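Read the structure below first, then the notes.
One protein chain is absent from this view; the other protein chains keep their places.
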Amino acid sequence: MALDSQVPSGPMSEKWDKHKFDLKVVSPANKRKFHIIVVGTGLAGGSAAASFAELGYKVTAFCYQDSPRRAHSIAAQGGINAAKNYQNDNDSVYRLFYDTVKGGDFRSREANVYRLAQLSENIIDQCVAQGVPFARDYGGELANRSFGGALVSRTFYARGQTGQQLLLGCYQALARQIGLGAVEMHGRSEMLDLVVVDGHAKGIIVRDMVTGEIKSYAADAVVLATGGYGNVFYLSTNAMGCNVTAAYRAYKKGAFFANPCYTQIHPTCIPVHGDYQSKLTLMSESLRNDGRIWVPKKKGETRSPNDIPEDERDYYLERKYPSYGNLAPRDIASRSAKEVCDEGRGVGETGMGVYLDFSDAINRLGEDTIRARYGNLFHMYEKITDENPYQVPMRIFPAPHYTMGGLWVDYNLMSNLPGLFVIGEANFSDHGANRLGASALMQGLADGYFVIPYTIGHYLAGVTPGEVKADHGEFKKSEEDVKQRVHKLLSIDGKRTVDDFHRQLGRLMWEECGMARNEEGLKKALEEIPKIRDEFWENVKVVGENEELNQCLERAGRVVDFLEFAELMCEDALDRDESCGGHFREEHQTEEGEALRNDDNYTHVSAWEFTEVGKKPNLHKEPLEFEEVPLAQRSYK
Amino acid sequence: MQGVNASPTTASMPARLLNRSIGKKILMSFSGLVLLGYVVGHLIGNLQIFVGQNALNAYAVFLHSIGAWLWIIRAFLLAMLIIHVWTALRLYFENRAARPIGYKRKVYQEATLSSRTMIWTGIGVFLFVVYHLMHFTLIITNPQYSHLEDALGRHDVYSMVILGFQNYLISAVYIVSIAIVSYHVAHASKSMFQTWGLNDTNFEKILHPATVIFAWLIFLGYVSIPIAVLTGFVKLPEGVI
Partner (left out) sequence: MNLTLYVWRQKNAGDKGRMDKYEAKDISPDMSFLEMLDVVNEDLEREGKDPIAFDHDCREGICGTCSLNVNGVAHGPEKGTTVCQLHMRNFKDGDKIYIEPWRAKAFPVVKDLIVDRSAFDRIMQAGGFVSVGTGGAPDANAIPISKEAAEDAFDAAACIGCGACVAACKNASAMLFVAAKVSHLANLPQGKVEAKRRVVNMINQMDLEGFGNCTNYYECQAACPKEISVKFIAQMNREYFRSLRYKEK
């Protein structure tokens, strides 16, 4: 099947404007007849749901949290990019676009990225109007900082809690619409299946997580804003509840999953400290603005960091990348950390850590300045590790953080299943093989506020409202499937806990499909995963019943999908026989150990079509063309 | 998750004062302020005792001389007292209802004892006021002093107070009661500024200590009278039994 990206013709800078005009518009009187389901109410879903409601569509929104205010967008610390050029440092839409395409290692769709850069400006305006308390200078203007591998200061921030403030802005807009009765909100509800009727997405099956009721909801379009799948690694910086279920269920119903192997490992997280660990904590990348990363030159160093003299330290990022230094992009910084740890120069009890040292910055700027910039992060670090980073260098290690892969969407953010739209981290489109810092918030809000409100109208203008009702046979069938799956889970009554399986899967994925991958390891993982899955279905113990709040059952349902999805991820990683961005195949690296792309064979999006559990999915390729930014080896030296 | 009621901004101002939680705070604070003003005024009047028999008795005569005004003031104070007590009781029962199931373990970190016991110290203050009125104003509890007159033929309040406080039991009740009043005032005066929204960054530095000092002044001022009587610093004039 040919994948049509629907990218409009014309010069890059005019594509979106031209396309917007070409999109059909639903008349105001007709909008209320159309019903849209939004699943997930973080930055992307929340902003989309609020915007739809403002336009007059009938909206029903779902989230697994008790309130939309708790979506994991809230945890983003550093900031949000926008090409405002407020700092007069020669930033522009084009530069943000260029940086993002290059940062994504030439595996994203140029037209989408350009649009993202254009819309970045509107996002800041919108958020300020909503009352988001961005940091400001004494003159009353917005403050900016440079962030995560950018040479210009284009990042807007609200202390270390930018994600929280943006989400609250979006939640408030959504709350307003809920209060007005324009959005029907269902918290503590989990989507367990997508319903497709005659090839069109027409609704979902939802489990009420309090009563256990499994119910059908029909609509004219379904928007998935369900985030990423980082928890396939068990340990990640994602919230405990983040899962792949909604996206994976859509995949099983025919939506293509694109580039699942593109996962981002964030370089600055607090290292793992024990088997019982439930999640990893991210320390904002902004720390790299003032902190210097190093490891001892000597293997098996036992001295405490402050006793190691300057000439016995290896500031490896500064050494390898003189121009970017500690600000090298995430994938590079993470891989370099893994490299030095693999060499046996890692620090901390486990040897899986590197130092992030602020002593130079404290000497230069004073402790007060550092406290003002990173006080909350230092505080958090101390709380978790019981070490004072003002005196002892922090220990950091990379951790799974963001997933660039996701459901395939065209320029309209619609999947190959008409009527199914996918936005935010759940889609694949804008970040290529690696996401730059402060871009996730930008993408989520661009999709939700400024793209999908237009593009969904184009689709809806072509369908009859309310065509399919929740009593349609397909709904009944899906409901039955879901109920059977739940019943089966509860009746296995094996010996091992759900988390036990999740941990096992996570460890395997981290080893074989984590920061660095190779053919042998991936093949091994592809053999192992089905075994774990088989054992799961025979030996898992899920206690309790369906007709109650059952957290054990919730987790089990999610792990079921991770167990299948992991296989897809490894298939993709194996198929993509090149290194690019966050996907690093050890077979393909330059002499200096950099990712080596194979542009001749892999300048495409790999979109996978589900066939059968345990069977290899079908691959569809969307070729990527680079008109504006010529393909080049990334260099941050 | 939905179902917000229609806009209440059309409600009238009295309704917003009487029925909304911040409205009740405002009522508490203003009625409390008036009562506090009375406590201060009463103290200043009482302290005339240190000036002498003539001053205190003259003050009493002055109070009675304003005639109708006295009753207006008394009615106003009574109204404020009723508002204060009525609102306090409403708050108490509403607040209890807001937590139908309590904690097995509960530790307070910042809430002071005086703040948590306002309803009880309040009841204490109320009982004391009743007793105090029966003692000195209505002269029911110790009627034997009601006929005292000074050399000018005025009701001899001065001697009545001294005779009263020479009774250790009465003095003890009075001192304990004043302690309760001051304890009540300690939280009340601080709380009042918070309710009026005057708690800004300077508050902790200036107003908070000021309210504590104020409560102590009230306590010391009132208690100075029975102490002065008991220690013989203030004595009965010649000729009174």
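A and B are the chain letters, set down in written order, and residue numbers restart from 1 in every chain.
The working rule: contacts are C-beta pairs under 8 Å (C-beta built on N, C-alpha and C of every residue); 3 or more make two chains touch, one makes a residue touch a chain.
Please read all numbers here as calculations on a predicted model, not as lab measurements.
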item: Neighbouring displayed chains - absent chain, whole complex; value: A, B
item: Touching the absent chain when the full complex is considered, from A:Ala361, A:Met380, A:Val482 or A:Leu508; value: A:Met380
item: Identified contact with the non-displayed chain, of A:Ile124, A:Ala219 or A:Met394; value: A:Ile124
item: Contact partner of the left-out chain, one of A:Ala239, A:Leu356 or A:Ile456; value: A:Ala239
item: Selected from A:Ser9, A:Ser27, A:Asn88 or A:Ser278 as touching the chain missing from the view; value: A:Ser278
item: Hidden-chain contact residue, picked from the options B:Trp196, B:Trp216 or B:Phe233; value: B:Trp196
item: Residues in subunit B touching the chain absent from view; value: 1-5, 7-11, 13, 16-17, 19-26, 91, 94-95, 97-112, 115-116, 118, 187, 190-191, 193-201, 203
item: For subunit A, the residues touching the chain missing from this view; value: 47, 50-51, 54, 65-72, 74-75, 84, 86, 122, 124-131, 133-142, 158-159, 161, 163-165, 168, 171-173, 175-176, 178-179, 185, 187, 210, 237, 239-241, 273-274, 276-279, 281-282, 380, 383-384, 386, 449-450, 453, 493, 495, 497-500, 541, 543-544, 548-549, 551-552
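Everything that follows uses one rule, which is that only the chains that are shown with their structure count from here on.
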item: Subunit A and subunit B: spacing of chain centres that average the CA atoms, whole Å; value: 62
